[in-house]
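Note that this is a trimmed complex: some chains were dropped, and none of the rest were shifted.
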Amino acid sequence: MPVFVPKEIESGETRVALVPEAVKRLVGLGAEVWIEAGLGASISISDRAYQEAGGQIAPDRQSALGSSDVILRVRKPPENEVSTLKSGCIHVSLLDAFHERDLVRALAAAGVTAIGLEMLPRITIAQKMDVLSSQASLAGYAAVIAAAGTIDRIFPMMMTPAGTLKPVRLFVIGVGVAGLQVIATARRLGARVEAFDTRPAVEEQVQSLGAKFVKVDLGETGQTAQGYARELTPEQLEKQREVMAQHCAKADIVITTAQVFGRKAPLIVTNPMVDQMQPGSVIVDMAVESGGNVECSLPDETVERNGVRVLGLRNLPGRVARHASEMYSNNLGSLLEHFWDKESKIFRIDLSDEILKHCVLTHDGKIVNETIEKLYSA
Amino acid sequence: MPALIDWSYIAAAILFILGLKLLGKQATARKGNLISAVGMLIAIVATLLVSGLHYQWIIVGLVIGSAIGAVAAQRVQMTAMPEMVALFNGAGGLASLLVGWVEYHNHPNQLLSAAIPTFLAILIGGVTLTGSVLAYAKLAEKVQSRPVLFPYQKMINAGLFLLVLLFGVIFCAHPAGSYPILLLLILLAFALGVLTVIPIGGADMPVVIALLNSYSGLAAAAAGFIIQNTVLIVAGCLVGASGIILTQIMCKAMNRSITNVLFAGFGASTSSAGVAVTGEAKAITPESAYFVLEAAAQVVLVPGYGMAVAQAQHVLRELADLLEANGAEVRYAIHPVAGRMPGHMNVLLAEADVPYEQLVEMDAINPTMATMDVAIVIGANDVVNPAAREDPGSPIYGMPIINVDEAGTVFVLKRSMASGFAGIENPLFFKANTRMLFGDAKASLQALVTEFKSS
Amino acid sequence: MILLIFIFILSAFLGFELIAKVPSQLHTPLMSGSNAISGITIVGALIAAGTEGGPVGTTLGVLAVIFATVNVVGGYLVTDRMLAMFKGKKK
């Protein structure tokens, strides 16, 4: 069952779907692994290293795409490559199924079994395959490092002969996996950290990292069975902004990570809120890719407003591409291993499985995921 | 002369007290033993000054006894020490019995105030003798060391004990004409010693010896009452009391209660069945947990989300340091999904400055788990849930976990029996080798630390 | 008599107070050391053996002395050996 890993072609993507250690693991399972030449270049890994791990260099991308049973990559396939794929093959990647309707339909039409990794259920047993978690965690770290590189202050408190430097105040809005890592990293560097989230369970988690939770009484908020946040009503959001404004005004750095699964990210930090902040402050909008939590943020740009620099960083995990790739490929390895049939040496698709039920989007020419099915047909 | 003897006895008693005190501390133990030996010498020499003693037989006895004792003490293997102590202890018990016997033999017309101690010296001395000898035999594997059980055992023992009491009362009431009863009592005491020790397993023998040691002290004190000798009473009673405390301490170190040791044999059939108990979770106090930890050589610490919630990382580190200072090897086993974000435990342990070298991955620790004396689970739950291994119906079935249940003893530090993130019951809490240390993890760890510090 | 009981009780309290927390390595030596102290019954044995009491009495007395001496001499020596070993280990 040939497995093929093409190079990422989306611009700015530095991550790699499979590192040599994971190749070795798959080969150990009995898979035949092909990679596109130069796959690891962006993280300084040579083709040689892949070969030593048991991989083979595909002579040419197109034919490899067309002849492999399993395709692994980070980003969604370009639509023009879908037709190249072998019917019945399994395609594993992030897909952004909620928005990429045409792509998903095309995959279904091509008879591809498309697994959208963002749809993996957030349950304990699936955590080892959970790329959203692993990448979000690194993104949180990278966001703090980016903020530290941008702001004109140092994070920790210092009492020195040249006066006492006050520690940076950092405010985190939205504390999922990424937000938690933001807190951890900023606290390590010595910042004073406050954080807010709409899900009540988060308060304890924030405190478990030694930061302060900002309490806002928004009425009923809650979370889904998967642990995702529910969308707020417009009134709730208004109320939230009011409180956020005060905390942003006091903060030197604001990092936003708020997301609602399957929807546009909520707009939390409005322009007037930015105008109330101290000049010289920094905002990092980690949700910029899915619509942005900050009104004035732009993807991959640093916007300056009222002396406040607003970083709209896409692909934060790509900034620590080496570790991000390692984690991503470990997740893929675990996924394949979990559903690997040792006898027949194939990846077995069982749509009644708790995990596959959620993340297999298309199979046998149909869109098989209920949520997506309903969304598209609505 | 008598005054000198009395003052010597006082001096001897003081030396015993000091010696015992020093024996309880590592640094001074040897000195303590020496001091108590000097006390003994003084007591012996003073006794020899008692007027009217015939020395010839005394000297014969001393020489023979010294020779046997010295040779035995020199020859014995280091590993066979407890057996040896048991034998010596038996000898002491026998000596007390004989003293009681001789006194009765020489003055059968005793007062009640002499008859009662005579009875006690013979009873306790006799039990000590046969009990100690049997303990020796079990330890040295001269007889099978497994608990020996037979039908109606409990009733037979109780009956025997009542019989002893009955004859005791008769004896004390009319000591003068009761020589046969005395001899009978000696035999009964021997039987009682055998019967009480026979149902106890070899592993519990050290505790039994400590208890018998306490008995032999009491027998000596009883002998002291017969001959109205202060130093005998003081020294015997000191040994009796400190022996009981020591027995308790040793029980706790084995995570057993004393009744558990003494009557475990009777329940042996139940616990040998080996079926996983799903009954009640057993709680433990920090003090008892301390005694177990104090004796552990390999300890693994398994933190989870509860450690983070309690912000217990600093105290945990402190406990680990104390365990290491106490000679144990300590590792932190980190489950990849412990906590609520990737690397949650790493962040917190790094904050507490735990060296990276002490962090061990799940896959590395699991194969060695069976060699761990103690696993301490600090606010972890799902990541140590054996249902993942054992129960195919569990939602986490198949997830690798840290197999703490394979360790000798497991302490679980959490606040209640509540479930963790995955919301499922944890059979670990009900396993026979698991003890729950309820309470906030930080407070519980602090309590353990305090126990260590105050030792 | 009552004074002896008084002494007995005070000794008991003292015994309880003296042994608080003992490190587990000392359990065996402490047991052994206090076992040696319980050999104090030798005092009784000496008196028993030294007092005129006919052949039976004397025999029993001498036996008592022998056993008590075994307890005392053996007990102290074994304890010392054990404790010496700890010292050696530490270095």
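Observations on the model:
We call the chains A, B and C, going by the order they appear; numbering starts again at 1 in every chain.
The definition used in the following text is that a residue touches a chain if its C-beta (ideal position, glycine included) is under 8 Å from a C-beta of that chain, and two chains touch if they have at least 3 such contacts.
Fair warning: this is a prediction, and the values are worked out from it, not measured in the lab.
Beyond the single copies displayed, the complex in its entirety has a chain composition of A x2, B x2, C x2.
What we mean here is this: only the chains that are shown with their structure count from here on.
Note: centroid distance chain A to chain C, computed from Cα atoms, is 74 Å. A straight line joining the Cα centres of chain A and chain B is 57 Å long. Chain B and chain C have Cα centroids separated by 19 Å.
Partner chain A is touched in their complex by these residues of chain B: 305, 308-309, 311, 336-337, 339-344, 347-348, 350-351, 382, 395-399, 421-422. Of all residues in chain B, those touching chain C in their complex are 16-17, 19-21, 23-26, 29-30, 32-34, 36-37, 39-40, 43-44, 47-48, 50, 52-55, 57-58, 60-62, 64-66, 68-70, 72-74, 76, 78, 81-82, 84-85, 87-89, 91-92, 94-96, 98-99, 101-103, 105-106, 113, 206, 209-210, 213, 216-217, 219-221, 223-246, 249-250, 253, 291, 294-295, 326, 454-455.
Those residues of chain C whose C-beta lies close enough to touch chain B in the complex are 1, 4, 7-8, 11-16, 18-54, 56-58, 60-87.
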